[in-house]
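To start, the structure under review is shown below, and the notes come after it.
As you look at this complex, bear in mind that one protein chain is not there, while each of the others sits in place.
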Amino acid sequence: MIAFIVRRLVTSFFVLLAATMVIFGLTSIAGDPLADLRELPGADGERRMADRIERMHLDDPVWLRYLNWLTGLFRGYLGVNRDGQDVGVMLGDALSATLQLVLAATVLAVVIGVCVGIISALRQYSSFDYGVTLAAFVCFSLPLFWVAVMLKQYIAISFNDWLRDPAIPPTVIVVLALIAGLIWAAIAIGDRKVKLIAFGAGAAITAVILTLLSVTGWFADPGIGLIGLAILAGGTAVGLSMLISGLQYRGPLYAALAAAGLGVLLSEILTPVLADPSWAEIFGLALATVIICIALGYGLGGLLRQQAITGAVLTGLITGGLIFVDRLLQSFASYSDMVRGRPISTIGAGTPNFKGDFWQTNLDSAGHLLLPSMALVLISLATYTRYSRSSMLEVMNLDYVRTARAKGLPERTVITKHAFRNGMIPITTLMAVDFASVIGGAVVTENVFGWQGMGTLFTTGLQQVDPAPVMAFFIVSGTAIVVFNMLADIVYAYLDPRIRLS
Amino acid sequence: MTISASASGAAQGMTVVARTQGQMVRRRFFRHRAALIGMFAFGFVILLAFSSIGFGPIPGWWDKTYLTTGSLVNQGRPTLSVVPEFLGGEGIHLGEHPFGQDNIGIDYFALTMRGAQQSIIVAFIVAIVATSVGTLAGAFAGYFRKKTESFIMRLTDVMITIPILIIAAIVGRTFGDSGIVILAICIGLVTWPMLGRLVRGEFLSLREKEFVEAARAVGTSASRIIFRHVLPNTVGVIIVSATLAVANAVLLESALSFLGVGVQPPDVSLGQLIDTYRSAMTTRPWLFWWPGVFIIAIALSINFIGDGLRDAFDPRQTRVRA
């Protein structure tokens, strides 16, 4: 394992080195770095040209400039841009914004895409499957920048306007309820009667929830509330137990329910801690949750201890996540006031000079992240959906899945234990490839939403034939891609015992 | 000790399959409804783009060009109407400027058609170059192994570390001014690695097959084995990826042009149109809609065609229909 990582790092180092050569060379010859100064009249222009020639060493050949940059890099110095600003400083601000965006988009795309893909595969040839397939094709064919501009223009601005008086018009409720009903019916298996019932239930539940949200003005001052929290956490516990061990076994179910109940209870008791926590405290709480849940699973699991621990830990973490979201939502109203009623932002990665408590600050980032990551997710989402669908379909037809069924395992176990893990093996490879394209996509998204992120570093640098910022962008993104690739390989080896990392 | 359904019977079966392979692929493709729709839609877009404003010296049937400015009619709003009169609309007609006009009065239909033409040309060149280079590189790597393979694979490693959009943007910035053909060739030259890896994978599995062994045993030359024996068997994979490469190239070109590092004036492309009129988005949204619709239509129809081809060449997953 260690040997593998070291070897990988060494080869990756040389690969990156070769790539920097290519990029530095191409960027340096991509145009005239003095183009903007040539139009300046008189002595001022000439003086500034001379300045820039000296600063960028334009009299040296490209390879010498590259070596110069490289020696600087090994001393931890990223150079200056054409106007003499330190690129290292520029990068510092840009880095966290972009990494947030890229990670948020990747995580969301993987989780949602894999889930939808698997359901689609398990319901092959259902209308849900056809719907997802069609949607995936549309997503594949959408230009990212176009989607981003659309989201900015129509969703953000109209949504903010709507938030002033957040009532959902009855027609919209009806349409959304019908759509929800159709989705339920498409997922349900059974004859026409079952589908009709699913349709009715889905539509009715959606309509009731939306009406409630509308008349209570929920969107103006949202939150999950204690009752909502209890219902959601309990539902999570039951759902996970159903997936992991089946409801007929009490041990795991009770462990998960206990985890959920404890979480809900603690959310009340811990109110003072949660008023304005720090990230360290949040992580501490998460760690405590895991430990407590392991204990719960161990104690209550009985013969199904392993499953009980898994179920309890997952339930605990999801409950914790729900509490987190609840707190975020609770500070929505105050945050909305602070940004003059326009919480969904279309420009930048954060409100300039924003000062607020933990929740408000995070809400601010979330509000700025929302649209760019939505745009970015849309593209990878389709890829993950398609791949996990076909991967699952392929695995479900394999002999060992038939063997698992022949043993008399319930379909649940066949899917979660035998098909899922094998089906995910090719997805890890895909993640590595997709991550690079998400970084490329981030460049476009940042451009549309006016982020001062790494993408801007790259595009401006490229436009101005200024290698230093472009190289800074590449060093970070290239390293991220290499690390991500390595992680993907490690996960691959973990999932597939036939692969030995050495 | 097996009941061979007689060797001769099996052999007969083989030849029958071989003779009708092409027909089977064609039949399965034409059964794929989405692929057929995609093919008609794409055919329609090409026909519209190239016949309306003409191409090169050949004149088209549309009476306006993408260069002549004019006076703004009705603030440049689109005159296209598709709602019939009996439904309370204005009837079905094209009008003077079906897609509207830009801020200096250029007919936006002509401009969009010009953009579509150039986007399609760029996409095809990119796909053809990338597919040829990728196929050759993959074939050599997969067949020769050893030094050749490790060289080509290290090269693709380097290229894959750089996101496609990034490398294409750098190349686009350098060669964008040299016209769309040069630009497209250069983009093609940097986007082949994924396809190269795919072809190599196919070659690796095929080169172990008996017929390659047999060819090698009787002393067939390497190039003959590659081009005569192995490559034809990877044709399905290559055709499918080439098709999807066209769709991706349409999107890539438009993204580059949007970032200002793709097609440069006086050439126009769909992405570049969106970039040019980006600031007019709130006041003249149609300047943004039409090119977008055409990009989506082109990419979607090609993706459908690609899916149909994939099913046609590899029908594994469409066996049982419940």
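Note that the chains are named A and B in the order they appear, and that numbering of residues resets to 1 at the start of each chain.
The working rule: a residue touches a chain if its C-beta (ideal position, glycine included) is under 8 Å from a C-beta of that chain, and two chains touch if they have at least 3 such contacts.
The rule is short, and it goes like this: contacts and distances are computed from a predicted model.
Remark: of the listed names "4Fe-4S ferredoxin", "Carbon monoxide dehydrogenase", "Cytochrome c oxidase subunit I" or "Peptide/nickel transport system ATP-binding protein", the one matching the undisplayed chain in UniProt is "Peptide/nickel transport system ATP-binding protein". Checked against the hidden chain, the listed residues A:T11, A:T216 or A:T403 yield one contact partner: A:T403. Annotation for chain A: contacts to the undisplayed chain at residues 249, 303-304, 306, 397-400, 402-410, 413, 417-418, 421-422, 425, 495-498.
By our rule, only the chains that are shown with their structure count from here on.
The centroid of the Cα atoms in chain A and the matching centroid in chain B are 29 Å apart.
Contacts from chain A toward chain B in the complex involve residues 11-12, 15-16, 18-19, 22-23, 26-27, 29-31, 125, 137-138, 140-146, 149, 153, 390, 393-394, 433, 436-437, 439-441, 443-444, 447, 458-459, 462-463, 465, 470, 474, 477-478, 481-482.
Those residues of chain B that touch chain A in the complex are listed here as 34, 154, 157-167, 169-171, 173-174, 194, 247, 251, 254-255, 258-261, 271, 274, 278, 281-282, 285, 288, 292, 295-296, 299-300, 303-304, 307, 317, 321-322.
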